[in-house]
Structure formats: structure tokens, C-alpha cells
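The structure is given below, and queries will be raised subsequently.
All protein chains of the complex are present and in place, except for one that has been dropped.
Letters A and B mark the chains in the order given here, with residues in each chain numbered from 1 onward.
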Amino acid sequence: MIVTGSINFQTRGDCDIVDITPQVARQVAESGVNSGTVTVFVPGSTAGVTTIEYESGLLTDLKRLWERVVPRNVHYDHDRRWGDGNGHSHVRASVLGPSLVVPFTDGKLTLGAWQQIILVDFDNRPRSRQAVLQIMGE
Amino acid sequence: MIVTGSINFQTRGDCDIVDITPQVARQVAESGVNSGTVTVFVPGSTAGVTTIEYESGLLTDLKRLWERVVPRNVHYDHDRRWGDGNGHSHVRASVLGPSLVVPFTDGKLTLGAWQQIILVDFDNRPRSRQAVLQIMGE
Partner (left out) sequence: MIVTGSINFQTRGDCDIVDITPQVARQVAESGVNSGTVTVFVPGSTAGVTTIEYESGLLTDLKRLWERVVPRNVHYDHDRRWGDGNGHSHVRASVLGPSLVVPFTDGKLTLGAWQQIILVDFDNRPRSRQAVLQIMGE
């Protein structure tokens, strides 16, 4: 049994971190699928998906990590070629990855108590984003 | 066909790297599912899942990588706010990610000969951990 859903939202870009847990949980609960997995996938090459304890201190810490490890102000061949200044966004997105798979049982995600599903928009400008939810199970 | 399993174990924390391949392989083999995928997911926001050649040299190398790239001794807003000193654990877990999906055929994981499934516990203290296994297929 397969139910395809999606979440549409605006981001502010620049490592904007959006908690999409409520929408994922609701679409799983309403899918009529009892037990299975939900694949959360972000189309596009400047955003990624993972989990975090969604509290403001950690959001700052995660942004700081990306600035330190994949800084915006080093040379990117992508920027020289395309001039859109978001080489760092692409590299960060490739490292983080665009997909996350979360199991559920009895219509409920198996997340930890302090674990939220996040989309990180690394692009250097506000974007309209869509996350695809593929709910599979029985 | 869906079979939900789990693995429960103790970790020592501090980047403890646990090889869970035998348990995953056994639960897949005993599930009665011939071909499909197993999703390995760790509930919680201070641990992650990936694969490695599980030999002691590489375990040291992987721990050293995390110390270098996401050091424990830089400032974390999370620590200032919550005082539990594990800001680095959370950030590492978000970068590594909590889910891994491994295909299997004829009840056998498609891992390489020198490739093991590991749970990395980044927390700064020993923990009781559970990995959820969602086995799907036919």
C-alpha cells in the first residue's frame, strides 16, 4: 500500500531549518497505512533532510557547523561558472543528503521524544520548497 | 509484507561505535521476507547510523574525524542553554543521520564483504539504545 503526499512551504534560505514533523506525522496518521516507512525526500540540489532536537540553541549550533566546515567565503568553481553565489549551498546539500526514511507502527513515527524531522534550506535566497512523502506499508 | 524488529543494547557513549550487522542479518533472515529492504533507524537525537569496515584502526580514525570536524571543546549554544554538555553530540548526529536502508535478496543483505552496519553513539555518557528495524518486501 502506497500513499504519496507532499508538504509545501516557504523558506528564508541561508541555512533556514524547518521542522516538518507535524505535517509528516499527520499525513502518516491519515494515510490509512498502519505499519511501514515514510521516505522524506527533497527535490532540488541545495537542501537536505535529517533530524535534530529542535531547540533554538542547536539550530544556531548546526548553522555554525556548516559555516565552519563548508564556508560560503572560500572559492567555488560553481560560482565562477554560474555566478549565482550558492556553491556552498550545493556542497552542503550533497553532504547532508536529500532523503530520510522513518519507520512507523500503528500509524505513529518511531522518533525519539526529542527528535524532529527537519528540512535544511542551504540556498542563499528564500525558496518555495516541496518535500515529497512516500508512505509505504500495510 | 512488513516485519518490525528492534535491537536493544548498552553503549559507552563518547563516539562508541557498535557493530549491529549480526542482529540485522539474523532478523532479516528470520523474518520470512525473501526480498526487500531493511530500514535501520535510531530514535534519539545524539546517535547515527552508517556502514564501515569494522576494524579497530578505522574506528579510531572515524572518532578522530568527528573530534576534528565537530569538536567537543568549541562553544555550543545548546550547552549554555541546557547545561548537559552534549551540543557536539547533537550536531554530529544530525550530520550523520539516523537512518540507513539496506536491500536484501534471498534473505541476505547486499553488504560488501568488508562492510558492517554501525550505530554511532555520540552522546557524552553511556546510554541504553534501541535501533528499529523495519523489514519490508515479499
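One rule holds for everything that comes next: contacts are C-beta pairs under 8 Å (C-beta built on N, C-alpha and C of every residue); 3 or more make two chains touch, one makes a residue touch a chain.
Here the structure is a predicted model, which is why all the values come from computation and not from measurement.
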Hidden partner interface residues of subunit B, rising order: 35-37, 50-53, 55-58, 60-62, 65, 69, 95-97, 100-103, 105, 110-112, 114-115, 118, 136-138
Touching residues (missing chain, whole complex) on subunit A: 1-2, 4, 39, 41, 43-45, 69-70, 76-82, 87, 90-91, 93-95, 97-99, 101, 132, 134, 136
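Everything that follows uses one rule, which is that only the chains that are shown with their structure count from here on.
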Angle, in degrees to the nearest 5, of the Cα rotation that carries subunit A onto subunit B: 120
Whole-Å gap between the CA centroids of subunit A and subunit B: 19
